[in-house]
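Partial complex: the chains shown occupy the same locations as in the complete assembly.
Labels for the chains are A, B and C, by order of writing; each one numbers its residues from 1.
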């Protein structure tokens, strides 16, 4: 694929690796905000390519991870209703609520469906006029215009058997929340490329100034990440603050005015709870009153679900970059991707799952010392088919 | 601040809780499947043959006296079964009938047996169109002809509408071991080379392209094919092959993880050498999937001693079903039980077994 | 978050008053909403997320990282030359 294969190039990666090594003179801690970037880093072993001085910490940039437990429970309650078709992006289905996940609801008879796009839900709604189609509208700013479009179209096309369970979160308030935490260790950020495709990066400039950090808007391919890290290290080494844009092929300073307009038409800013972190002021979207009849929380009166998070899970610390996943005592034990205890183990972009899946089990860059694992194999050889 | 984990005490993943109901993931070929097999089937039914979990059971058939377990007394036969529940019934490159024949033929072939006889049991949903059934059965005939096997016994059941899904087919196969091959998933040894017989993920992504809510247009075709001719040629040329396996449900990753565990070896893969069709690659990118976890229906994973690798590769590449064969990695003494991949950009990652179902990632 | 992949617009059309397109992702075709990218035309590349094109890819910007890498090579050669010359005090 054009605009992709060339960014997965070994030679280019090696050049950037060397370039980073050449300019770094002291330890730096950089947070990639976005779960997609975390995914790339662990999928390609990019942190192994970095000099010891550069430490990456994984931010709260996965909507699956940060969707609060009570909202998962609400989703589960709604999906359990008889006349509901509950639609969701695939990776939300395995997120554990207090007792169940959406897969289990499906197994118990709930009509839970995976969709690729929010617009697909409108088709489903039109095809099932006597049932209510509820879409689990999670996401960061990137997904907001798509979700807004679905609601806007539903109103325009009078598709009244459609509703959304909104859990929209915003990146800049989360970054600010991290930066204002007394324990934070983040010295520079890789900004979330696709969020900025939509929103631009004007909002990041005051943040950079206020907290005196460099922010490099970065793409998602290995070469993007390495270049983003290179730029960020260079700024750190040079003592520069401000916003740089590595992902200029897809990000303009002002973002997409069309997308922003659509978001504003449908959504307004609100306080939001983040799983593992807590409520962050002005950090999310909710439906505007003109669209409130599409609000599943109102339609299904699931307003006050009470939940309690696992006391073991330190995903809040992980999401803020204070701890790494393998520092959690439950990591790889009670908490695995099959049986996640916290949300960061669920999504493949969640920091814990990424660490688990891509072998951060042992904090070693060499897998050769992993023989402690081999004692009692847990994986049964399957006659696969 | 919580204590840092004690890595010396780190144990293998212990499920936090066991699911009380069957989930789709229990059929994914990944860890949940393994968990179900371990917890229910092997726990209650385990015996030496079943618990070996090879693609086919190997049975020694002597005369009735002396004892049947005298492994030397009669021909050694291979015996395997699989149910086929694929949707759609007809897909680019194949249909459920073809799959049902080739799937079982392949499980016989990869243990080194010559597939001979099949049974087929049909579970039909009331209301299923008989014309579609006929098309499937005709396709099974062609598939049997192609694979050189005979369908000798069968069964048909009908379930109430809404209690089935058009048609499920269970095929069971009998094959005959020609000689005492040492093929077993427990046989991989450090230094061995790992070969895949062609591009990976073709079948799974073809099926995915038809899945409601996900569907996309592509010229992709399922790779469903009978591998017995290829395996015969390979075993003739290279009787020292250590392991053969068809990476179906759960994909190459699951097969390799099983292999690493069963042989208690490590596996080191080279991402750049793994053959993936551009369309499979693109579709996986689009949905956030990994072709390593996607099902194949006409591919082999082969483990072979290093010294025989090149001659085997030559034989494979001469066969139409092995044209795109590639050495994708090697067996190591290090990191036993784990599959590690050297990535395109020179990093490393552990390739784990699929947890539940592979879900389209959107965010 | 926000899986986005590049694809080439091969067709545009209107559905429910919204601009839609068929996008080629390396041999895989999917219908995509082009409403957010009024500039998307047949032949152009867009970044697509959950069925929506977010931006038209700026092809000249896309080259820059490679120009930069090229530039690094030049520097490297330069530096290698310097090393050969065993000149000290270079920055």
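Heads up, the rule we're going with is that contacts are C-beta pairs under 8 Å (C-beta built on N, C-alpha and C of every residue); 3 or more make two chains touch, one makes a residue touch a chain.
Keep in mind that this is a model prediction, so the values were computed, not measured.
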If every kind of chain is shown just once, what is the true count of each in the whole complex? A x2, B x2, C x2
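Quick note on the criterion: only the chains that are shown with their structure count from here on.
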Could you tell me which shape the graph of touching chains takes: line, ring, star, complete or other? complete
Whole-Å distance, C-alpha centre of chain B to that of chain C, is 37
Distance between chain A and chain C based on Cα centroids, please, to the nearest Å. 22
Between chain A and chain B, what is the separation of their C-alpha centroids in Å? 33
Note: chain B residues in touch with at least two other chains are 278, 281-282, 285, 288, 361-363
Please set out, as single numbers or ranges, the residues of chain A touching at least two other chains. 1, 4, 35-36, 62-63, 89, 116, 120, 139-140, 142-143, 223, 349
Touching chain B in the complex, chain C uses residues 1-3, 5, 25-30, 48, 50
Spell out the part of chain C that touches chain A in their complex, as residue ranges. 1-8, 16-18, 25-26, 30, 33, 35-38, 45, 47, 49-52, 54-55, 57-59, 61-62, 64-66, 68-69, 72-73
Chain B - residues contacting chain C, complex: 209, 216-220, 278-279, 281-283, 285-286, 288, 361-363
